[in-house]
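Provided herewith is a single structure, encoded as structure tokens, for subsequent inquiry.
Left out: one protein chain. Kept in place: all the others.
Our next item is chain A:
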Amino acid sequence: MFQRKKFSVILVVMVLIGSTLLAACSSDKKGEPSASVSSPSNSATPGESASPSPSADKPKEKVTLDFWAHWGSTTRRPIIEKIVSDFNASQDRIFVKYSFQPFGEGWTKELAAIAAGNPPDVIIQDIFTVGQRAEKKQAVNLSEFLSKDPSVKDRFFEQLWDTVLYNNEPYALPFNTDTRFLYYNKKAFAEVGLDPNSPPTTWAELETFAKKLDKKNGKRYDRIGYHANNAGGWDLWVQNSDGKLLIDREGPHYNSDAKVEALKWVKGWDDRLGKKEMDAFKATFGSKQNDPFVIGKLAMTVQTGTFFAQIKDFMNPDDIGFAPVPEMKPGSGNWTFGGGFTLEIPYGAKHPEESWEFMKYMTDIAAQKYWGQYLFDNIANKEAANDPDLSANPVYKFATENMKWTLISPVPNNAPDYKNIANPFIEKALLGQEDPKSALDKAQAGVENLMKTTK
């Protein structure tokens, strides 16, 4: 009897513990779901407004928005937090709380939050896959809001606005972007007798200049002039050749004649400089302080505008020249490509009206200008990008002008993982294990098949 009593006591205790745990879980869910994550530096008022008692004592109830982005570094976080607090100070209806989410992780979390019906209010998302989220009901259709503010759409560079459209309706607002162009070391140019003020304009020139700039010491290179795949990427040159992206809304465009030529040309750099040497060379890339361009081991490179901000402290800015990406042949165009991020309202968010207000602010001149000024990012707002304060910096001015050569397009909804299908063929071609023409044909067929079979 005694034993059994003891047992039932234990059982009761366990059940109690179990139910308390469950209750704790469920009450957690009902309460404040995402508020625990962040620690906003703003000392503003209604941070804990989600408490059960409706704050009747406050004159006007402020709406608190949860804003997620992956900007957490010491350079980016202060800027985004400043913009958010400027917005909070600019009006008294909406309070935005910034939550830093590690890159990629925040998007997975968003997905779970949407599925659970409790997403953040605004999120920074990937610019290439807006359509996918539109189709999957992960992002809110903004047409209704846009019809009230039709001028908003004119703010943006056209190719950026195009990325946020799905079935001709917007599901996001572009926030920032990037563009790639040629950087060259003026000192190295002068050293080998090239004019520091006339960078290469065509592929042929790029190659001639690069050969002059190569500096070999025995078997190893002390400096290489340029290398197409390591200091730009095969994808850049292949897309530069005919000004058509490898993949856009319509589908893949891998195997045009120009692209086949371009891939052959890219491989030519390895053939001339040695594949093994260049692989070893590439492996030393990576850290900013050790960047081959910065330490003088690479005389020319193709990089984004932010690269300048990263290297200006390690190099004399007067030694850095910049120019559009050289064109395949005169007249073919200085094409380059870009990426970027958008602002979206996750599907099921509670305050879309207020979120739209905040997104408008984020893409308006003041916020955009601030972002561009301090981070050297290309911004989505055309007028802000051409602002005299920003244009005062020659690199920034140049990066903005380069937008006219910058290709950006959404990736088809049924092929977001096209790279895993296509890239191996091209890598094979670059290794000399496959003919460039047949590699690009296979890549094209592979991605077409992926689109056909992904439902």
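Descriptive notes on the structure:
Quick note on the criterion: a contact is a pair of C-beta atoms (placed from the backbone, for glycine too) under 8 Å apart; a residue touches a chain by one contact, two chains touch by 3 or more; residues count from 1.
We take it that contacts and distances are computed from a predicted model.
For the chain that does not appear here, its UniProt entry gives the protein name "Sugar ABC transporter permease", which is one of "Sugar ABC transporter permease", "Glycosyl transferase", "Ubiquinone biosynthesis protein UbiV" or "Xanthine dehydrogenase family protein subunit M".
In the complete assembly, the contact with the undisplayed chain comes from A:N423, out of A:T306, A:N423 or A:S438. Within the complete assembly, A:L111 is the residue of A:L111, A:V192 or A:A323 that touches the hidden chain.
Counting the whole complex, the residues of chain A in touch with the unshown chain are 3-4, 7, 10-11, 14, 18, 22, 108, 111-112, 114-115, 132, 135-138, 276, 279-284, 347, 414, 416-417, 419-421, 423-424, 427-428, 446, 449, 453-455.
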